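Below: one structure in structure tokens.
Every protein chain but one is kept in place in this view of the complex.
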Amino acid sequence: MGLTAEDWGAIRLTLELASLSTILLLLIGTPIAWWLARSRSWWRRPVAAVVALPLVLPPTVIGFYLLVTMGPNGPLGQLTQALGLGLLPFTFPGLVIGSVIYSMPFVIQPVQNAFQAIGDRPLEVAATLRASPLDTFFTVVLPLARPGYLTAAVLGFAHTVGEFGVVLMLGGNIANRTRVVSIQIYNHVEALEYTQAHWLAGILVVFAFLVLLTLYSLGNRGQVWR
Amino acid sequence: MSADVGDGIAARFHIAFPGFTLDVDLHLPGRGVIALFGASGSGKTTVLRCVAGLQRAAAGYLRVNGETWQDEAQGHFLPTHRRPLGYVFQEASLFSHLSVRRNLAFGQQRIPVADRRVSWGQAIELLGIGHLLERAPGGLSGGERQRVGIARALLTSPRILLLDEPLAALDHQRKQEILPYLERLHDELSIPVLYVSHAPDEVARLADHLVVMEAGRVLAAGPLSETLARLDLPIRLGEDAGVVLAGRVAERDERWHLLRVECGTQSLWVRDSGLPLGRAVRVRILARDVSVVLEPGTGTSIQNTLPARVDSLGADDHPALALVKLQVNGTALLARVTCRAAEQLGLAPGLPVWIQIKAVAVL
Partner (left out) sequence: MKPIIKLSLAFALIAAAVGARADEVQVAVAANFTAPMKEIAEAFAKATNHKVVAAFGSTGKFYSQIQNGAPFEVLLAADAETPAKLEKEGSAVAGSRFTYAIGKLVLWSAKPDFVDQKGKVLKQGKFEHLSIANPKLAPYGAAGVEAMKKLEVFGALEPKLVQADNIAQAFQFVQSGNAELGFIALSQVYKEGKVADGSAWIVPAKLYSPILQDAVILAKGKDKPAAIALLDFLKGEKARAIITSYGYGL
């Protein structure tokens, strides 16, 4: 196989980044999705729009703003420095933050839709059966929203794997720290190393295909059971 | 209703929705089946939701058998999950991700063991669902789902049971399948049951106490037979106007396949439906099936002829018709007659008459 140690490093790094970002997004995204699905507040619309922004903005724009925000003169950068964490650009945690923002709508929206599809009734039923709201969330809402969570996890993971622009702007192309597969492919192409580029790109294509296949299989099963 | 302090249900709710205002002040008995009856949109389900705490009336007060669940004047509102109630929704509301067994256990496992007055076996036996336990809710019929829903509510050992048109989504067949279970509930539970319905036959069969609602207000409330026989209320039952009497099967006439049902001091002959002697039954006598005569006729096919006294007369829902309230030894009955007949017979309060009952339905 035509992969170098650096290529493998990039693959490992990509998987780590995607897994960690997906887990974080599911944790952060759940309360946001719940609020978006249930709240009747006026703020719901602007917040939903902000969550959807990464869908519309070019990734390089997101990356650029993150670079500036997390930089020494940016608000986030000053905060991380004050906390003794140093600066985030060119670091793996910095990439995780970038990925979380970049993939946010892909996780929040399916979960939000799943919450909305559940409706009020199961929550009311649970309340009449003495389940507190928190209890209801874990024993009724989460199990019922399972298909939404699967979709969200698959989409969030896959979208992070495919991320390029944000990492390009924020990563600094450092082997084993910020050089993910998409950047490595780009490097190969730019350096006219087409064979290696083909190998990595081929792996990505197969991966993407399998992910989408899984997703559509899940979707169909969901229709049978719902 | 009850004179005991702290007994019974006191409920006052006021909520204004766009285009609809609920304003009720109810005093209900602390046991038996209380039917909330009215057309759709009359606010009966909203009352039930207020009792459950699913809807919070800004001006509200609720006291159930000595416990205050809501008193907005004091800023007190017990959230639904802290109220010891059982609720059965109109349509199947079983958790689709849990088996029947785990649906049933959901409520039961959330109350302390010491508070479990309804046992697992009792609830399953009462609703006849023992064979369904391992099934998924999706595979049950509508009637089975409702029975599981009722059992699930009972297993929380509620101090009040709220039923929101539990039969509305079912066809006639399924209703007949479930009604006997509801009757058993009525007979075996010592807790009040609030039963929302717009079907007169369900009310006649199950209720002890009737609350009639219209456009968010209470039109009438009281014991079932009393309330049904009231003429001063525009109870728009139409063809279903009539009364319900409680009685017992007293005698069987084998030759003519008839049963004699004793209702208080009166006896009525009905078709033999195979009920055992001594069985408590309810009979329903519709106003349209009662005719009034001045003399006890001899040449008549009517089997049930009783002496009565005219209590009062009231308008019916058509100008040609009048409703006559009659007293038969302390039991009120309604008869539907034409206004012309009423005048020709000279019907007036106090007049002794005979009534002929063409049909009696045993419920």
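For reference, chains read A and B in written order, and residue numbers begin at 1 within each chain.
Note that in this section a contact is a pair of C-beta atoms (placed from the backbone, for glycine too) under 8 Å apart; a residue touches a chain by one contact, two chains touch by 3 or more.
On a predicted model such as this, the values are computed, not experimentally measured, just so you know.
A.B. asks: From the touch rule at the top of the page, work out which displayed chains the omitted chain touches.
C.D. replies: Within the full complex, the chain not displayed touches A.
A.B. asks: Per the definition of touch given earlier, which of A:L3, A:A48, A:V61 or A:L87 contacts the omitted chain?
C.D. replies: Once the missing chain is taken into account, the touching residue is A:L87.
A.B. asks: Check the options A:L27, A:A117 or A:A191 and report the residue that touches the missing chain.
C.D. replies: A:A191
A.B. asks: So one chain is hidden, and I want to know which residue out of A:L55, A:A117, A:I174 or A:V206 touches that hidden chain in the complete assembly.
C.D. replies: A:I174
A.B. asks: Residue-wise, where is subunit A in contact with the chain that is not depicted?
C.D. replies: With respect to the unshown chain, the touching residues of subunit A are 64, 67-68, 70-73, 77, 86-87, 89-90, 168-169, 172-174, 186-187, 189-192.
By our rule, only the chains that are shown with their structure count from here on.
A.B. asks: Using mean C-alpha positions as chain centres, tell me how far subunit A is from subunit B in Å, no decimals.
C.D. replies: Using C-alpha averages as centres, the distance is 56 Å.
A.B. asks: Show me the residue ranges of subunit A that touch subunit B in the complex, using the header's touch definition.
C.D. replies: Touch residues, subunit A against subunit B: 121-122, 124-133, 135, 139-140, 143-144, 146, 225.
A.B. asks: For subunit B, which residues count as touching subunit A in their complex?
C.D. replies: Of all residues in subunit B, those touching subunit A are 52-54, 79-82, 85-87, 89, 93, 95-97, 106-107, 110-111, 138, 152-153, 156, 162.
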